[in-house]
Structures are given as C-alpha cells and as structure tokens.
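A protein chain is absent from this complex, but the other protein chains hold their places.
Then we have subunit A:
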Amino acid sequence: MQIIRNPKDVLSGILFIVLALLFAWQTQELPMGTAVRMGPGYFPLLLAILLGGLGLVVLVNGLRFPGEMPSGIAWRALGIITLAVVFFGFAVRPLGFLPALAASVFVSALASRKFHVVTALAITAVMVVFAWAVFIKGLGLPLPLLGPWLGGY
C-alpha cells in the first residue's frame, strides 16, 4: 500500500503550502493594522493562510485518492526555452537587440526534436529581418541594434 496515491495532488499541495509559507513570511515585516483599518499585511496574510489551508486539503486528498504521476515532461524544451528567454533578457542591452534576438531564436529552435541547422538558421535570419523591419523601422521602438559589447552605443 503506497502512502502517496496521487503524486500530482501531493506535489500541488506541497507547492501551494510552500508558496503560502513564503508569502506569509513576507507579510511578517508589514504592519497588520486592525480589521477597521487594515494594514498592508492584513489581507495578504489572510490569503496566505487560506492558500496554506487549501494546499493542505489538496495534499490530504492526494494521500487518500489514487491518481497519476506527472508524465511526459519535456525537460529538454523546458530547459532550452527558458534559457533562450533568459538569454534574451541578459543580452538585449550589452549585445543589442538584433544579436540577442538572433541568439534566442536559434537557441529556442534547439528545443524541437526536429531541429535542423539549416532550417534554424533560416528562421533566425527571417526573424531578424522581420523584427528589424517591423519593430525598428515600422513601430520605431527605441531599441539599440548593436550593444556596447559589439561596438554599438
């Protein structure tokens, strides 16, 4: 007899409880106020307690009723796509808009199992030209094309 019958619910329950604790801990430094004049911490703490309670219910349900394991997680896509997005944020200023975009597009293309170098390079090229035409020329977004690291301003 397994203790954890529904891993999805148990994990969700734990996630909710952890987040509730995190939020509750964050309200500690805020004045509570009274029910009449609620301080900035009053309502958030109320909600955090509620979230913790609901998390507990989900957790207990997960121990009582059978369910499934989370399956088919696309770890590769998750990692690569997150990396591509974070890289864009990191590079957009030092490298400039277009190089950052090109790198992100190319990297994110790696997330697919059908990745092909030529296709990926083609998508990257198309996106760079498209983004330049639409966002820089068309909408006139004030984004530096090349950043200081690449000799831009």
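Just so it is clear, a residue touches a chain if its C-beta (ideal position, glycine included) is under 8 Å from a C-beta of that chain, and two chains touch if they have at least 3 such contacts; residues count from 1.
Please note the rule applied: contacts and distances are computed from a predicted model.
Undergrad: Since a chain is absent, check the UniProt entry for it and pick the matching name: "ATPase", "phosphoenolpyruvate--glycerone phosphotransferase", "ATP synthase subunit a" or "Tripartite tricarboxylate transporter permease".
TA: Per the UniProt record, the undisplayed chain of the complex is "Tripartite tricarboxylate transporter permease".
Undergrad: May I ask you to list the residues on subunit A that touch the chain which is not drawn?
TA: 8-9, 11-12, 15-16, 19, 23, 26-27, 30-31, 34-41, 43-44, 47-48, 50-51, 54-55, 57-58, 61, 70, 72-74, 77-78, 81-82, 84-86, 88-90, 92-93, 101, 104-106, 108-109, 111-115, 119-120, 123-124, 126-127, 131, 135, 139, 141-143
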